[in-house]
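Reading through the structure tokens given below for one structure.
Yeah, one chain of the complex is gone here, protein chain that is, but the others are all in their spots.
Showing chain A:
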Amino acid sequence: MAQSNSLKACVPAYLKEAQLIKQGAEARVYRATFLGRPVVIKERFTKLYRHPEVDEKLTRRRTTQEVRSILRCRRAGINAPVVYFVDYTTHCIFLEDIVHSVSVRDHIASAQTPQHLQALVEKIGEVLAQMHDEDVIHGDLTTSNMLLVPGAEHQHIHLVLIDFGLSYISALPEDKGVDLYVLEKAFLSTHPKTETLFERLLKSYSASSKKSSAVIKKLDEVRLRGRKRSMVG
């Protein structure tokens, strides 16, 4: 990768050998090996556009939150990558590499008919309900942040949630409703004409959690809130 020498000097040794695979909104993602295992390294580098105080605070908080939420999900039996190591000085997280996986986004884009996707969206609804029952708010639910591991597809769909950088812990139906609202918008704008699929996802979410009725009620409220429907100026 193209980097100036001055920058290279402060790059940790493990990243020099790592292979950059993606630059997301707030982190660079590398592929490497760690103690003989394939890992993905997520590096929250300094964002020069924002004020140093804002940057420092967000970076530290998000690194911590990401690791905490992953642990909480995994303890509850929700698939998320294993955290192998965290370097708080360089804000790097070493995560299990989910090998041979495809993002749900790419999977939906390549599916021939929506019928093929029904079982998948039902699974997504189920996993999200389980996550919300643990009071984990993902904060950035999109189809890019869900991985699908191919295998015995029909009986068992192996879905892995990733990218918990904006996550936090909350039991409020409001926060869970917004979490679903964020997914709804990302889902429908990324995959046009999938309204019925998303409805199915919500139905499965409702069926999978006892606390869902309050959340869905909040979701309906959030949809109508503020300037989203009535936009002035």
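Remarks
One rule holds for everything that comes next: contacts are C-beta pairs under 8 Å (C-beta built on N, C-alpha and C of every residue); 3 or more make two chains touch, one makes a residue touch a chain; residues count from 1.
Definition applied: contacts and distances are computed from a predicted model.
Note on the omitted subunit: UniProt lists it as "N(6)-L-threonylcarbamoyladenine synthase", one of the names in "tRNA-splicing endonuclease subunit Sen34", "N(6)-L-threonylcarbamoyladenine synthase", "NEDD8-activating enzyme E1 regulatory subunit" or "Ribonuclease P protein subunit p20". Of the listed positions A:R50, A:H116 or A:K217, the one in contact with the omitted chain in the full complex is A:R50. Contact with the chain that does not appear here is found for just one residue of A:V39, A:V182, A:L201 or A:I216, A:V182. For chain A, the residues in touch with the chain missing from this view are 22-26, 47-51, 53-54, 57-58, 139-142, 144, 166, 178-179, 181-183, 185-186, 189-190, 192, 222, 225-233.
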